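For this depiction, one protein chain was excluded, whereas all remaining protein chains were kept in their positions.
Right, chain A next:
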Amino acid sequence: MANGGTASGGATGSGTTGTTGTTGTTGTTGTTGTTGATGATARVEIGSRSAGRVVGSWRAAWLRVEAHWTWYRRYWRSSLYSSGLQPVLFLAAMGLGFGSQVEAGPATGGLAYVHYVAPALLVAGAVQNAIGESSYPVLSGFKWQQDYYAVTATPVTAGQLLGGQIIWIVLRVGIACVVYTLVALLFGAWLNAGALLVVPIGVFAAVACGVPIMAVAATTYNEGERFAAIFRFLVMPMILFSGTFFPIEQIPAAVRWLAWISPVWHGTELARGVTLGGLGGWPALGHLAFLGVLAGFSAALARRYFYRRLVV
């Protein structure tokens, strides 16, 4: 045995094979040398016939995605409107309908309004989709279905559960963005292949907006009006006044900073940049950094709150 003085109790394991992945655990049949067991606390693991084993962190998160997918296969129709149809309707109404009355001018970079608004609507739709998926569905895992507690009673940890939730939102929003992009193509809304980059940008902005809402959900015990208030007083204004439909230069200077701290604006600037051009390298990096910091910071916060709620 590698671990000085530790009795080789692990030797009795038979059914369990070694584990893979990043959690750093070895299988029951392995030696106990490298993991958390220190010389001070001799671990004498009792022999096993169980079929269960620890899976690696990425795998665990992916198993959560599998679970979401199982659910989605049954219920995708119910979210078709909010995540799929709504942005397309907006594009038709604002881009084609309303846009036909808008003259190309300096504000639209000399372009038809549909070209101006299409990338921004993708970002706005993705953000709304992600926020929706991060609010009540996450709260339900804690509060109504309580299935999060079932998951964390298995080898899967609260952090892996959160990771799976984020990956799931990436995929789900990604699918919706691809569908939107294709429909917008039929509308002639794209000018060039830069449109391909709008999808990852939309997803990135969506994650940066969704993960903070997950953190909020993990600290919400009494749903009350919290999410409704967030939708009304945070999300809607953010979508309306972040340069989605008109440039933020039209906003009075005194309150324009509100748009600057809006992740939707950063996403919209990036999305327009890759399709319409006119965005310098440094500003682009700045927008990416803003979204990255927001996503990273809120993921760390969400992780802490997930543990606080699930491991009590």
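For the reader, a short list of remarks on this structure follows.
The definition used in the following text is that a residue touches a chain if its C-beta (ideal position, glycine included) is under 8 Å from a C-beta of that chain, and two chains touch if they have at least 3 such contacts; residues count from 1.
Basically, contacts and distances are computed from a predicted model.
Only one of "ABC-type quaternary amine transporter", "Xanthine dehydrogenase family protein subunit M", "Tryptophan synthase alpha chain" or "Lipooligosaccharide transport system ATP-binding protein" fits the UniProt record of the hidden chain, and that name is "Lipooligosaccharide transport system ATP-binding protein".
Within the full complex, the residue among A:A120, A:V138, A:V151 or A:V235 touching the omitted chain is A:V151.
Across the interface with the omitted chain, chain A contributes residues 8-9, 11-12, 15-16, 19, 23, 25, 28-29, 31, 35-37, 41, 43-55, 59-60, 63, 66-67, 70-71, 74-75, 145-147, 149-157, 310-312.
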